[in-house]
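Right, subunit A next:
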Amino acid sequence: MSILRVEQLNAHHGLLQAVRGVSLSVGEGETLALVGANGAGKTTLLRTIAGGHRASSGTVVFGGADVTSLPAHRRVRRGITLVPEGRRLFPEMTMEENLLVAARGGRKGEWSLSRVYEAFPILHPLRRKRAATLSGGEQQMTAIARALMTNPTLLLIDEASLGLAPVAVERVYESLETVVATGTTLVLVEQDLGRALSVASRIVCMLEGRIVLEGSATEITREQIVEAYFGLRRGNGGGET
Partner candidate 1 sequence: MIWLNQIIQGVLLGGYYALLATGLSLMFGVMRIINLAHGDLAVVGAFLIWWLHDRGHSIAVSLAVGLVAMALLGVVLQRAVLERSLRAGVLVPLLTTFGLAIVIENLLFQKFGADIRSLDIGNLAFDGWKITNEIYVGRLPVLIFVVALAMLGGLQLFLSRAPLGRAMRATAQDPDTAELVGVNARGVYLAAAAIAVATAGLAGAFLGMRATFDAYAGPTQLIFAFEAVVIGGLGSLWGTLFGGIAIGVAQTVGAQFDPQWSILTGHLVFLAVMTLRLIKAAAEGRGGFMAALGMEA
Partner candidate 2 sequence: MSAAQAIKVERWTPVSLLATGTGTVLLGALSLAPLLFGASALDKLTELYVYVILAAMWNALAGYAGLVSVGQQAFFGLGAYAAVQLSNHGLNVYLALALAGLVAGAISLPTSLLVLRLRGGEFAIAMWVVAEVFHLLVNLDHSVGGVTGTSLIALGRYDPTDRRRYTYWLALAAMALMLAAVFLLLRSRLGASMQAIRDDEGAAASVGVRVLRTKLVVFVLAAIGCGAAGAVWLAGQLTFQPNSFFSVQWTAYMLFMTLVGGLGTFEGPIIGAVIFFVVQDQFGQQGVWYLVGLGLTAVLFALLLPRGLWGTLEDRLGVRLLPVGYRVRRLATVGRES
């Protein structure tokens, strides 16, 4: 049962095309890892799916409904939430206020303030701290918790481990396990291939805006990914139609 279906999606930054004819489907409850070099189009793809960026053409179908022209905040109401690259917390607001903003904008569900503190105990003592003063790891946890407050059925996370110390990355991925356990579908952009392979059920690799490799995490080898990542593969990967 695919919860998300992207068809022939194209997206531009001005004259520069960042996403070229991407078609992709994500099954309910799946964890998909999106890998690729910088500039491959992963962030733009995620943002376009979440509504933060306008598609030039193509469709995004979520839960059977075409959401391509819906603004981001409406998609959140439907159940798609993005944790953007660089965390992007509201700097002058406290940690808890960051969570509360999302609570207002999202849906009702199991994720409430108390549930979040239960699942992420390190956040509780940071309630009243200004978001700008949190450490990188704390910010990442807050960003994920904030997204969870909207009770998404599809959670998109862009570069969860970027700039974080290994210990922090460890904690972040632990928390992701909690999320996956609730049945939330997860799409992760991840630079760390090892992490990606360990946590995902499917891998998609992008290069220059296109999907060049796609397959289940158990079948795809590390070598295949590296080749696709750097564009060393000649001929079609799994994603080109």
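As a convention for this text, a residue touches a chain if its C-beta (ideal position, glycine included) is under 8 Å from a C-beta of that chain, and two chains touch if they have at least 3 such contacts; residues count from 1.
With respect to how the candidates were assembled, all candidates are chains of the complex that A comes from, given by their letters.
All values derive from a computational prediction rather than experimental measurement.
Between subunit A and the candidates 1 or 2, touch in this complex occurs only with 1.
Against candidate 1, in their complex, subunit A makes its touches with residues 50-52, 71-73, 76-77, 81-82, 84, 88, 90-93, 97-98, 100-102, 104-106, 146-147, 149-150.
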